[in-house]
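Other chains of the complex are left out, but the ones given are in their true place.
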Amino acid sequence: MSTHRIRWFRRLTAGRNLVSTAMLSGAGLLLAPAALAAQDGAGELGFVLNTYSFLVWGVLVMWMCAGFTMLEAGSVRSKSASMICMKNIGLYAVAGLTYYVIGYNLMYVDVGDLIGTFGFFYGPSADEVALLGGNEGAAAAVTENGYSVMSDWFFQMVFVATTASIVSGALAERVKLWTFFVFVAGLTAVIYPIVGAWTWGGGWLAQMGFTDFAGSTIVHSTGGWAALAGALVVGPRWGKFRKDGSVKLTPPSNIPAVTLGVFILWMGWFGFNGGSELALSGVANAVSMSNILVNTNLAAAAGVITALCLSRSLLGRVDLFATLNGAISGMVAITAGPNITNSLWAILIGAIGSFLCMIGLKVLEVRRIDDVVGAVPAHLFAGVWGTLATCIAAGGDFWVQLTGVAAIGLFAFSTSWILWKVLDRAMGVRVSRSVETIGQDAAELGLDAYPEFVLMVDPDDDNDFRDAD
Amino acid sequence: MSTHRIRWFRRLTAGRNLVSTAMLSGAGLLLAPAALAAQDGAGELGFVLNTYSFLVWGVLVMWMCAGFTMLEAGSVRSKSASMICMKNIGLYAVAGLTYYVIGYNLMYVDVGDLIGTFGFFYGPSADEVALLGGNEGAAAAVTENGYSVMSDWFFQMVFVATTASIVSGALAERVKLWTFFVFVAGLTAVIYPIVGAWTWGGGWLAQMGFTDFAGSTIVHSTGGWAALAGALVVGPRWGKFRKDGSVKLTPPSNIPAVTLGVFILWMGWFGFNGGSELALSGVANAVSMSNILVNTNLAAAAGVITALCLSRSLLGRVDLFATLNGAISGMVAITAGPNITNSLWAILIGAIGSFLCMIGLKVLEVRRIDDVVGAVPAHLFAGVWGTLATCIAAGGDFWVQLTGVAAIGLFAFSTSWILWKVLDRAMGVRVSRSVETIGQDAAELGLDAYPEFVLMVDPDDDNDFRDAD
């Protein structure tokens, strides 16, 4: 049994797939039951299906980065939309390289209690190289791993990119481009992989029995904590919170773009949660994957309806932005256990996730924390709720879940906060007030997002500019 | 043989899959031929492939909702774009919940001649629950069903959402938000499922031999009839049709968004028609699915070229909007039989669908019916044509097809009309004239779609506003 196989099963037994462990080892449930396993070929089929599932669903998760980009580019002022596009295409590239160079090894290879290996790069197994080189004798060893090594890497990499995407939206319009990229490198090379090592990698939280199927906490809350730390260190946009206690309205500049972004995220989430079944080789996997997609959809729908019905009471109007965030927060909440909750619980979990997101939007405003797209309420608050809700809905140890939420929160927030602080000293986290007023697009990129469209002049911005150094 | 299996085969024999029935029952064509069927495991593989096909193609169909959203948000005035986003994200959520609570049972479970079961909720089979709970003995019964229960639910649910999406575009800019959602609930919980029960569910039309592979009539015409009824009850936008007989031009406000929407629909339609093969377990299924994708693409391409070449004669200019609708109407038309028509017929069917759509645009204008996005010509007219064309192209009983088209049209239109009328009494279907003039975005949502962009003032709107109560 190769290292990869160990890693895979460790992840499964570590709680990512509470139900599936039994399935995978059960002779009758696999496509390789006893009768066929005696022949060659049956395990090969499972290998192909598992690999193909990683690839197809992984492509959908990659697509979520486009969703975040559209959501954020539509949510910021027009004067900041080019820069948010730059940050998003850049963060996906940074995450893809750091996770290749360091992150994956740290998260998954020979994980002890705390971390994996500080090795550089990751690649196909020696058996796979031999097989592609024409050594047919390597096929058996390759097949035994259960899936192609790099298909798993691909699927894991698009997850870390999701975590980084959460940060860009919250800090939009004022965080420096290069500082942001350095933070993303730290988040994706070290912080997220360590959280992952504790859990999916088989570390101490996994050993305690902590369960988080596709990452309500591991992916979404971690991103949310990093965003919150950043929002605190970077501070709110100039003029967002006024001395008289009032809050400047900053409505999204392009609503159809925001809506498209949410639809992309919704679509991509089927890959995010469905692919996290990690296998397609058995009947039980296929059944579970189906339930996962349905529960994901029901939770999102419930989040939408909840926001539709409650936003007038909570936020003063039927709020499209809250409704769109309702879909996201509903999906964040169900992500911890779409495989083990039943459908009615999925609806309830999604609805409460959306409710908490709306509350969170108010709380952040009262606390004068500026999160441009509501990333913290949608990903952090709903993520915590989802991780706890899983064991309420489907059984599990509440205190273990709470321990995981707290430990990951403490770690992700504190390391992010320290990293932001260090970066502030080293290179500054925030653009100058004049750059912020003019907009990063014109001031830093020299490229307006909509250069031919005549835009409103914001009188407050004029004041900001006159006051600037 | 479980209920689910009966439902499945009934749907197949009910005409959804004229050709495939033979394939599925033919020993040599399945992946589970006699030789392997004697062993466990072969049927398991078919189960996994069928299920995975439902999920992947179903995700593409869900994506069509984003396509409709972009198409509609780009087609309406800028002042109405936020509201159309709200309606589209909301209708997908409403459809997803009503179809879960009522619709699916009514359409597919124990269907007699007219309807299925008025039961609440739908979920995995008892065998599936047992299997996921660790009871490996349930695997055989699960496998026998041929696909995972919820994968089919997911695939059917995204179809009902498509039907609802058709309505939102036609009635844009003037229908009340909550009234629209209540109508969508009625359409997706009752009207569409009853149409579905008559046909794919195995009811009276299926028993007569009516065939509509992926829903030219069942999905698209039903949506078109519901939209037409709504357009008649709600009435045209203020000022659209002037007393002097002239028609106010209301060009799309964002052409790239409309174009993106059509590309999304084109992409999603591969899932819509391809997934409607309902199985991937045999060589014949794979061959048929390939032909389906090719025919879908050829029909759409023919629709585009037809509109390109004829729009100048018919509409007075080389018309991009008609060309984009040409792709849609071409695909609507081929949807009734992409599995049984040959490629040349697919081209012809798509071309004529596009031609009828252009004629329909003119007819609606002459009849002073205001359909903002051309949903009725594209989905209803082309859908009727496609359903009839199938039997012209590939054999079948023309009168049975005509009976189905007429019966479904009569039912869908009359129930929709009654529902719209009842809603008009109960809560009003139409916003006030002043809200319409200001735009639903500002007046009802308090959220302009493009708040920072300076927009043209429409002098006619000013007149409207001065005349308002």
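Think of it as A and B in the order they're written, each chain with its own count starting at 1.
Everything that follows uses one rule, which is that a contact is a pair of C-beta atoms (placed from the backbone, for glycine too) under 8 Å apart; a residue touches a chain by one contact, two chains touch by 3 or more.
None of the values given here were measured: they were computed from a predicted structure.
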Per this structure file, total copies of the shared sequence (2 shown):
3
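Everything below uses one rule, namely that only the chains that are shown with their structure count from here on.
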Degree value of the rotation bringing chain A onto chain B, based on Cα positions, nearest 5:
120
Applying the document's contact rule, which stretches of chain A touch chain B when the two form their complex?
19, 22-23, 26-33, 35-36, 42, 45, 49, 53, 56, 60, 77-78, 251-256, 258-260, 262-264, 266-267, 270-271, 274, 280-291, 293-294, 297-298, 300-302, 304-305, 308, 317-321, 323-324, 327, 342-344, 347, 450, 453-456
Tell me, which parts of chain B touch chain A in their complex?
39-41, 44-45, 47-48, 51-52, 54-56, 58-59, 62-63, 65-66, 69-70, 73-74, 81-82, 85-86, 88-90, 92-94, 96-97, 100, 121, 123-124, 128, 131-134, 136-137, 139-140, 142-143, 148-151, 153-154, 157, 177, 181, 254, 257, 260, 441, 444-454
